[in-house]
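A short worksheet on the structure shown next.
With one protein chain removed, the remaining protein chains of the complex are shown where they sit.
Each chain carries a letter (A, B and C) given by its place in the written order, and its residues are counted from 1.
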Amino acid sequence: MYNYERFESEVRSYCRSFPTVFCKAKDHLLWDIEGKEYIDFFAGAGALNYGHNNSFLKEKLIEYIVGDGITHSLDMATMAKETFLGKFYEVILAPRRMNYKIMFPGPTGTNTVESALKIARKVTGRTSVISFTNAFHGMSLGSLSMTANPGKRRGAGVPLEYCIRMPYDRFLGDSESSLAFMRKFLQDKGSGIDLPAAMILETVQGEGGLNAASFYWLREVEKIGRELGILLIIDDVQAGCGRTGTFFSFEPAGIQPDIICLSKLISGYGLPMSLTLIKPEYDIWSPGEHNGTFRGNNAAFVTAAAALTYWEDRTFQEQIQQKAERVHRKLTQMIADYPELRGEVRGRGLMQGIACGVDGLAENICKSAFRRGVILETSGPRDEVVKLLPPLTITEEVLDQGLQVLEESIQECLNNELHVA
Amino acid sequence: MYNYERFESEVRSYCRSFPTVFCKAKDHLLWDIEGKEYIDFFAGAGALNYGHNNSFLKEKLIEYIVGDGITHSLDMATMAKETFLGKFYEVILAPRRMNYKIMFPGPTGTNTVESALKIARKVTGRTSVISFTNAFHGMSLGSLSMTANPGKRRGAGVPLEYCIRMPYDRFLGDSESSLAFMRKFLQDKGSGIDLPAAMILETVQGEGGLNAASFYWLREVEKIGRELGILLIIDDVQAGCGRTGTFFSFEPAGIQPDIICLSKLISGYGLPMSLTLIKPEYDIWSPGEHNGTFRGNNAAFVTAAAALTYWEDRTFQEQIQQKAERVHRKLTQMIADYPELRGEVRGRGLMQGIACGVDGLAENICKSAFRRGVILETSGPRDEVVKLLPPLTITEEVLDQGLQVLEESIQECLNNELHVA
Amino acid sequence: MYNYERFESEVRSYCRSFPTVFCKAKDHLLWDIEGKEYIDFFAGAGALNYGHNNSFLKEKLIEYIVGDGITHSLDMATMAKETFLGKFYEVILAPRRMNYKIMFPGPTGTNTVESALKIARKVTGRTSVISFTNAFHGMSLGSLSMTANPGKRRGAGVPLEYCIRMPYDRFLGDSESSLAFMRKFLQDKGSGIDLPAAMILETVQGEGGLNAASFYWLREVEKIGRELGILLIIDDVQAGCGRTGTFFSFEPAGIQPDIICLSKLISGYGLPMSLTLIKPEYDIWSPGEHNGTFRGNNAAFVTAAAALTYWEDRTFQEQIQQKAERVHRKLTQMIADYPELRGEVRGRGLMQGIACGVDGLAENICKSAFRRGVILETSGPRDEVVKLLPPLTITEEVLDQGLQVLEESIQECLNNELHVA
Partner (left out) sequence: MYNYERFESEVRSYCRSFPTVFCKAKDHLLWDIEGKEYIDFFAGAGALNYGHNNSFLKEKLIEYIVGDGITHSLDMATMAKETFLGKFYEVILAPRRMNYKIMFPGPTGTNTVESALKIARKVTGRTSVISFTNAFHGMSLGSLSMTANPGKRRGAGVPLEYCIRMPYDRFLGDSESSLAFMRKFLQDKGSGIDLPAAMILETVQGEGGLNAASFYWLREVEKIGRELGILLIIDDVQAGCGRTGTFFSFEPAGIQPDIICLSKLISGYGLPMSLTLIKPEYDIWSPGEHNGTFRGNNAAFVTAAAALTYWEDRTFQEQIQQKAERVHRKLTQMIADYPELRGEVRGRGLMQGIACGVDGLAENICKSAFRRGVILETSGPRDEVVKLLPPLTITEEVLDQGLQVLEESIQECLNNELHVA
């Protein structure tokens, strides 16, 4: 019996889906203690965009540790932070003509979301925030109020308030229904909806089932907010940092959020780190009004700064997009070849998947893939989506191998279904 | 102009108290980019109990990184976690006959507090939780409701509810007033206080002004909770992991919390990590009911496991206690020698300080110490306490040096006060 | 200067719209202290369905007072209550095969709504309640959370929570959009809407602009609730007791609410009284769990019992319906004759009006009517509806007179508009 089975809380979950003990990893590969090799189409729930233990980042990290660079600094100034800030400005913000102040709100996704909600409420003096159907924004009380998943919400043990729930793009069928609904509810004085401080949204809903908002919808949502003085918060924790093919997931939509939440992928190496980007006019925090012990995780600053090197020319971005098209073609072909899946391709960039119209099927496909050496998780309110989150740096060959295993897993499951029926 | 001044949000704070850029650190020393050396009596707000870049831990960490150990794993099982769990059981839990399930709730203090509040509410089916005057439990919405600091609370932008505020030990003068008050309010049917799910407390209030609860008070509080079915949560984020001289701060009081929150110091190296310990009968989570991307920060597991080596015999613990007495003697002498301080020694273990009876004095003392090369921060509701948090591994020589600088800083400030008056 | 101008709070409102002092009233007529006579198309916001000082009820009331009947009894048993309960059962409940327990929750509309919300939450163990756009349910904190009007809501001074806002019939255009929206949000596990305890609604929204729900929509809403275990509360405070042509406003829709709120019109004489009707299986109150000093207003029980006499045969009901059709014909003609109104006929029964498409016009029409001796108020989120609430007992002659004055007022206002333009 493993220690995790003896000592770890019942809350543990991924170790139930992937019942083995992993010991080593490199790029897109993982090995368990029995020496079995796995292709990683999960990438730490998307946190490992440059693969496991990326050699370039690793070199910088070891150099820093060996040299006794500052490891932990709260929000004192350090060289590692200076370097990261300068490079983030130069490589990311300046070329995109984006003017934002950078906040280190604590090292996790829920920390950045909590800080975004606070500053939006402070700026507007209002309490409610719009969040959308199938949203996932985190597990601490403020973020959890915005999260839609009923099981996660029940975990709160208290009513989750101050959230106005709106229909995400296509939740009501098409984009227009959602927009018409929002406009009507926010503009009609009799709607009973109090004017909110902000709206928070993911451009692609990672946990909510790989729903990708159309660029049109994003622009219209931004416009509604502008007209009414509602701040726009983009939670780019899962979809940002290149996952969809551009550094920020919203770039191709041409919108300009007031506040941006980044985490998961920003350190590049899987080290805890997050950022909140705030338009300068809204950066009205008092010093220390939000804080946290681990907002100065310097090892992460080092890998994060190094990782930005990937973004210095457009090649990296173009390669992601080529791989994304490859995935899209393959998935589209699969749902055509296996109509029994009643499948639908979802998502965009290297954040795509297949929504299965048959109950329990997605879960079985992932189990089968795991046995065959590919790590894949489900998402969506009924775990109905097989979700592909390979490292952005994966080679086309391994990408194809993994997709091949996915297809075999689909075949196996459909045969079993047939057999059962 | 530094990048942090140009690009970082106005929320930054410690870089205002310590206006320089740090670049290197070892054990109890820090260096800035101008080569100035500092003795660290702050230790990352107590997160660096074994000093900066502790050689023993560093070796293990580099070895792990070089060997391509898993860096980031969500809550999948890994060898690093297996090792940590086994060692934590063997070195910490078993010898103390403590029976707890271990939860990885995300890597920060506020994550463990949020998870503790959730499970206490789930277990009892009640919503309110008792928190105490001058408490600090974190900055996400659930933890912030429990935190007492008014500036931090105002940052929420929404009413902070579901908290019953009770007087901490000696807040009303002596221990008995606080206990009598609690008993009366919780037992009298007409008090208007709804029965709470839990009470959460720090045995020494780090941010709240180094108030150390008496062991008597802790035992009586535990007893009140037991009688009424209120769970006891000890937030040992700042005071745990040896800071007060024993691994858990509450050991000498002889109490048995239902839930224990650990963070800050648990990784030993300043890497983000936290644990929630839960009595097995209360570990009724559904799988995944609380989660978070960075709950599997394996680099931290490696240093955390290595750090437990310090706790394998009693020498380490005894040395902390000797240093603590040294600090206590010296501080006691200072308040006697400088009655103009109107000083009071606060805290216990290597978490002590001087509460100054003169407005603004503590802040000036810390500024003076910084100029003289010692890093010290204030705490307390009016920043009235000079707080000493040296690494537990500091040598007696350097401890004395730092205390000497503190005394000089006090002298300088008192002279200035005199001059002004 | 009148006393009300010197001494009464700034919160006063109707005395601003109707700036005179009234001193006498009979049936559908009012007189002010200067002897001017007014036709009452307002009827105490619909509370005076049998007219002012109805002779039959008045006789019973005086007889009771003269005979020293109990005036005030909290919820002790009295003969007046016995008589009322028996007659309500016999005349109202039994013939309609309705099986409900009768609760006296305090004498006002907001008291019955508060009690309905409480019992629905107790029965289901859930906190949220669905309320609809443009809803008005009262002004105490529980009811106000359900009310949609932004000005009233702002008055709360605290966030108004535990309410899920849904689109009323035709708020989104047609009935189907509203129903589709509700079904989707309540049934889709990813919608982020927690399962509510109940839904509360008015079949005709009196304050919200005379929006009358279609019977189809009411039946579908009931069906959605039944499927999901959500209780149905009909707030019949303004539309009940005959106002729409049947005793309960929902009778023609054929639905069976779980809880019914009655007030305003139930005493028949304008005396404060209200009832909460509860299906027996949900009457799980503990004794005294909800109470209130004035739940035993016996003078009101006496007039309420007497008023039920009107409902002993079907003539009264038929007469209301004939008058309602008369009003409908006349209003329909007016909007045809005066297209500049951009008018729409709203409501049903003796609760109809004209929604004007021109800003401020409805208010001016009511002002003009007041000068001409007809009392009329506006409703709707922009005060855009001229609302007719004549006593149910009004004669056809006086009804026609009032409608004639309304037409003249419209003509005057349209001429003025023309003149201004």
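Criterion: contacts are C-beta pairs under 8 Å (C-beta built on N, C-alpha and C of every residue); 3 or more make two chains touch, one makes a residue touch a chain.
Bear in mind that the values here come from a model prediction, so they are computed numbers and not experimental data.
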item: Hidden partner chain, touching residue among B:Ser131, B:Ser175, B:Thr203 or B:Ser249; value: B:Ser131
item: Sole residue of C:Phe22, C:Phe56 or C:Phe316 that reaches the chain not shown, by the stated touch rule; value: C:Phe22
item: Residue among C:Gly270, C:Gly353, C:Pro381 or C:Gly402 touching the omitted chain; value: C:Gly270
item: Among A:Ile92, A:Val158 or A:Ile259, residue touching the chain not depicted; value: A:Val158
item: Sites on chain C contacted by the missing partner chain, in the whole complex; value: 2-4, 6-16, 18-26, 30, 33, 44-45, 47-48, 52-53, 58, 61-62, 65-79, 81-82, 85-86, 88-89, 101-104, 106-111, 114-115, 117-118, 120-122, 127, 138-143, 145, 151-152, 154-159, 162, 197, 237, 263-264, 269-272, 276, 278, 283-294, 296-297, 299
item: Interface with the unshown chain - residue positions in chain B; value: 127-128, 131-135, 147-150, 153, 159-163, 165, 167, 171-172, 177, 180-181, 184-185, 188-194, 208-209, 380-382
item: Chain A residues that touch the omitted chain in the full complex; value: 158-159
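Just so it is clear, only the chains that are shown with their structure count from here on.
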item: Identity of the most central chain, Cα criterion; value: A
item: Chain separated most widely from chain C, comparing mean CA positions; value: B
item: Gap in Å, rounded to a whole number, between the CA centres of chain C and chain A; value: 49
item: Averaged-CA centre spacing for the pair chain B and chain A, given as whole angstrom; value: 31
item: Junction residues of chain B, two or more chains touched; value: 158-159
